[in-house]
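Starting off with a structure, shown below.
All protein chains but one are shown at their positions in the complex.
What follows is subunit A.
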Amino acid sequence: MAEQPILRAEHLGITFGGLRAVDDFNMTINKGELVGLIGPNGAGKTTVFNLLTGVYKPTDGEFWLDGEKMNGKKTYQVVRAGIARTFQNIRLFKQMTVEENVLVAFNESFSYHMGGAIFRTPRFWREEREMHRKAIDLLRIFKLEGLAQTQAANLPYGAQRKLEIARALATGMKLLLLDEPAAGMNPTETEDLLECINTIRDRFGIAILLIEHDMSLVMNVCQRIQVLDYGRTIASGLPEEIAHNPKVISAYLGSDEDGDDAGETADGGDATAATDGKEEHDA
């Protein structure tokens, strides 16, 4: 392929003490692609996100964004280069308004300096006005524009998730990492979220890497899926291939047998259910 992939990760790995949380992680994501990253609890999915955003320094391997080497960079540098993320446990600026949450992420798009802020130069007003407009435009995609002046902490759960995505988009990224965006959402909210994800893909033409336990969502929207288990990639390919892959099924069912926790059992159940559904569809 002539075009440069947006993300290329090679042999990424990290060790915490004696625990090999991620091992030999390879991935390429092309422009406009939506790739799923799945795996049982504790498989290392969030750790991959932390590696890709510079929260953790990989002990092995390298990764590139648009051909630019990223490892060793600090989080804010990676974000400015074009990788933005959301968090598994929502992290909003709770005491700030919805609009301010987005404006914070727009910070790098401003060009006025301290002097401009202090003397309230025309440039200050122009930029603040422009960013306000942009923020509202962005919130509109998520149908949050009516809540722009609400304190983020007071938003309903689904809206908080969406605001987090909006804020990530405001950084002007090329690659968006979504960590379980549908977690804790009811079916209507999930449906709504799906629509949002599709809209932003069409609108911004960005690449998305999605961690999700909701298998129906993953199977529906992802073009490719990579499966992690105990830090290793056990499968990767098209959704149909993954759904049929015996390794994947056993990884999910295997953890089921260990009977670790209720969440895993439920996820395992989801996976097989979704797999079955897919099979019927294909048939």
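In this text, a contact is a pair of C-beta atoms (placed from the backbone, for glycine too) under 8 Å apart; a residue touches a chain by one contact, two chains touch by 3 or more; residues count from 1.
Keep this in mind: contacts and distances are computed from a predicted model.
Its UniProt record calls the unshown chain "Branched-chain amino acid ABC transporter permease", which is the correct pick from "Chemotaxis protein CheA", "Sarcosine oxidase subunit delta", "Branched-chain amino acid ABC transporter permease" or "Stage V sporulation protein D". Residue in contact with the omitted chain (choice from A:Thr28, A:Thr75 or A:Ser250): A:Thr75. Shown as candidates are A:Ala21, A:Leu37, A:Leu65 or A:Leu103; the residue that touches the absent chain is A:Leu103. Considering the whole complex, the residue from A:Lys31, A:His132, A:Arg201 or A:His244 that touches the absent chain is A:His132. Checked against the hidden chain, the listed residues A:His11, A:Lys69 or A:Arg120 yield one contact partner: A:Arg120.
Annotation for subunit A: contacts to the undisplayed chain at residues 53, 55, 74-76, 79-80, 84-85, 87, 91-97, 99-101, 103-108, 110, 112, 114, 116-120, 124-125, 128-129, 131-133, 148-149, 151, 154, 167-168, 170-171.
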